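The complex appears here without one of its protein chains, the remainder shown in place.
Coming up: chain A.
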Amino acid sequence: MAITDIDQYAHLTDADVEALGAELDAIRRDIEESRGEADARYIRRAITVQRSLAAGGRVVLMFSNRKSAWVAGTAMLSLAKIIENMELGHNVMHGQWDWMNDPEIHSSSWEWDTTCPSVQWKHSHNFVHHKYTNVVGMDDDVGYGILRVTRDQPWEWWNVGNPIYNFTLGTFFEYGVALHHLETEKLRKKEKSYRQALKDLRIIGRKVGKQAAKDYLIFPALAGPNWKSTITANFTSNIVRNYWAYMVIFCGHFPDGAEKFTVEEYENEDQPRWYLRQMLGSANFRAGPLMRFMSGNLSHQIEHHLFPDLPSSRYEEIGVRVRELCDKYDLPYTTGSIVHQYFQSFRTITKLALPNALLKATTDDAPETASELRFAVREGVQDHFGVDPATGRRRGLRTALRELKKAPVRAAA
């Protein structure tokens, strides 16, 4: 079973958790106070770059009968779509730029360039996902209602298709995101009426229509004789964007070490423990400036989950401080190369196509799903934690995980 007692899992005392919460609050305050001209310039430039790429790509694709134009135009359009969805849409709708008080760069007015209507997304993502992050049964992003990503989700026969659903979801990610709001899980459990779902579907349909008309009707028509190559170019750029967004998001949530939580844990939670859940539930991947920009700074998923409404461009700087805190409290900071993180996510998804009975590890102690019980099943491990009185060094979760890895499996008596 996923984490129920987060203090115990994190190897922190009450006082530790309070202190950690206060330190994270201080980071938020510092960043909030230092937002200014440079940040505003950053987002305005990002918008200019994105719109120039979009306009440029569309113009070049007017000549898409020429191979070079097709390639260049498709590349530009793909980049534009990626930047719009990740660095602009996602972050603006989180309210990261609301402090600028600019009506055009504001969470309440931004509509993004993808099939998911922004109103619905603000609910399913900003609210459901970010408030209930990784609480199994409450956060629909844990598997999106179609994937089995943790052993806490009971296996059903149709889960054998897990790897296939995974690729389908990646390819048509924007539609997956759009349909997310239907909350199929709730429909299945009859917690949501079909009438409401139909209403949602109509709103989605309208947005899908507009997006599809633009890419597959209007621009091809404008391109005249080049309509066919324009359609293929637009289709390609949509798919490129879909895959990239899917990759980034999966790398942030499904690598080993991105923990899941039980409803019980959530119910006894206060602000510092909310922070802790975000830290333990997310994963980063290593990225240079360009990759950071292209991922909407979601290479810093941990920082994003801690402070979803602080400007994305500051996550790198926040990350330095979060890492220091992880060192101080001996907590893991889950990160790795993007390939490594994706590989782990993929492995989990493939593995979990099988029922638990066919799998080696348990729901308390698997690479991707753990609970505080993983420490209990191993004799003696628990005792050496806390601050070492001799050296003053903390021996917490990170050390525990490391030792677990090394220690041979020994069941508790």
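The rule we apply is simple: contacts are C-beta pairs under 8 Å (C-beta built on N, C-alpha and C of every residue); 3 or more make two chains touch, one makes a residue touch a chain; residues count from 1.
Convention: contacts and distances are computed from a predicted model.
*Asks:* If you look up the hidden chain in UniProt, what protein name do you find among "Protocatechuate 3,4-dioxygenase subunit beta", "FAD-binding protein", "Ger(X)C family spore germination protein" or "NADPH oxidoreductase"?
*Replies:* UniProt lists the chain that is not shown as "NADPH oxidoreductase".
*Asks:* Touch as defined at the start, partner being the missing chain; which of A:93, A:169, A:276 or A:331 qualifies?
*Replies:* For the chain that is not drawn, the touching residue is A:93.
*Asks:* Using the touch definition from the top, which of A:13, A:52 or A:350 touches the missing chain?
*Replies:* Among A:13, A:52 or A:350, only A:52 touches the chain that is not shown.
*Asks:* Based on the whole complex, identify which of A:113, A:185 or A:316 touches the chain you can't see.
*Replies:* Checking each option in A:113, A:185 or A:316, the one touching the absent chain turns out to be A:113.
*Asks:* Out of A:4, A:65 or A:126, which residue would touch the omitted chain in the full complex?
*Replies:* For the chain that is not drawn, the touching residue is A:126.
*Asks:* Counting contacts across the full complex, list the positions on chain A that touch the omitted chain.
*Replies:* 29, 32, 35-41, 48, 51-52, 55, 58, 93-95, 98-104, 106-108, 111-113, 122-123, 126-127, 130-131, 210-211, 213-214, 218-219, 222, 308-309
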